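Selected chains from the complex are presented in situ; the others are not included.
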């Protein structure tokens, strides 16, 4: 955990990966994707760790998207953009492949990468009032095909289309009613609810969990080939449109 | 729009395709499928049109199915039946492939082709009291595999099976509770709600919408080969069973 923004703790059979960059809305630097991937992959051989909770400090934001300053600095360098997308995808794929049961504890909002992360988990818990969505199209961003497959897996094709193609933002309560989160609870109950689910998981057979998770992935929407369809995402991140749409967002001074 | 039953208007970034054959419950003539397909395909190059609303005049029926008089006239001619199915499928496929975000505004009932049309759209809005279903099996009709894939995409496999295999008809409110429509509102609010969603879409990046819609289709249930599995549909439309079941429906005089 080179910069301290991502920490992993293990307590018995439950691991907890915590984002800690609250001053930037838990936005992801490229180094954070790598650190988080290494942390999750480091658990792969730990048969006695059965549950992995994704969490973040504070309760305003569960997770932000890519750090925009970093993105802006590299956006004219295609190789750097490829590396950034690969880093983010690496973490999503690590979550998906983890032998643990992965649980997103969305105490606060999850917009963009935040909700895609949660969709890569097996179970999602959200605050009733948390704002959840993937409004990438408001910025000219094109979510990758593997990430869209995960959102379809978590939300179903119809709700995934509504989130992506109309930039719809749901409350946690609405997301529960529409099947995207397993439980929507009061903000102060999110971490306890995630811990209760993790506690139930610790009583389960590691073999059963690992093998049935593999079966589930094999029969659910999934896309593993990041690179073939990456061009549109790179065009989006590298375009002037992103810069213009970001500028249009800021209040004029 | 050769016969005036299908009209397309474009207002800024929002197009509106309106069915207008209220005296026949907005039933589809073969020429209407062709006209509607041409209209939607004509928008394919219009990068500045971002949303396409499907609507119809009045508020009793959103869309009927195939015009039964026309169907009866051709039902012993297999080539004509193939052409009719191809025409209908052409419109469904055009909606599915449209670079615009497609929104069905179901002010009134959508039974049979009407709901399949809506399922080919990205977003569905319905009147709370609208009757929605695909009771094709009451007439001996076999919905095509591509259309069934679209219904599975919109409703999920379990609800699609219930609609098709038990001829269940839902109210718009029930369809919302079960995930088939994005919003169920009072009848007089359907068009406004569709327009609000379209308005949100107009603020989005055309590239993002177009590319993410492609990704969504690639990872969702879909069937593109109409002809291989068309035989059962042709048998259904060409059989005496259809005629007998239609006759059994009519009140005796």
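We call the chains A and B, going by the order they appear; numbering starts again at 1 in every chain.
The definition used in the following text is that contacts are C-beta pairs under 8 Å (C-beta built on N, C-alpha and C of every residue); 3 or more make two chains touch, one makes a residue touch a chain.
Keep in mind that this is a model prediction, so the values were computed, not measured.
J.: Given 2 chains in view, how many copies does the entire assembly contain?
T.: The whole assembly in this structure file has 3 copies of the sequence.
The rule is simple: only the chains that are shown with their structure count from here on.
J.: Could you please state the distance in Å, as a whole number, between where the Cα atoms of chain A are centred and where those of chain B are centred?
T.: Here the centre of chain B sits 34 Å away from the centre of chain A.
J.: For a test of understanding, state which residues of chain B touch chain A in their complex under the given definition.
T.: 101, 122-124, 153-156, 179-180, 182, 197, 200-201, 203-205, 207-209, 211-213, 215-216, 218-221
J.: Which stretch or stretches of chain A touch chain B in the complex?
T.: Within the complex, chain A contacts chain B at residues 136-145, 148-149, 152, 156-162, 164-168, 178-179, 221-223, 229, 232-233, 235-236, 239, 241, 245.
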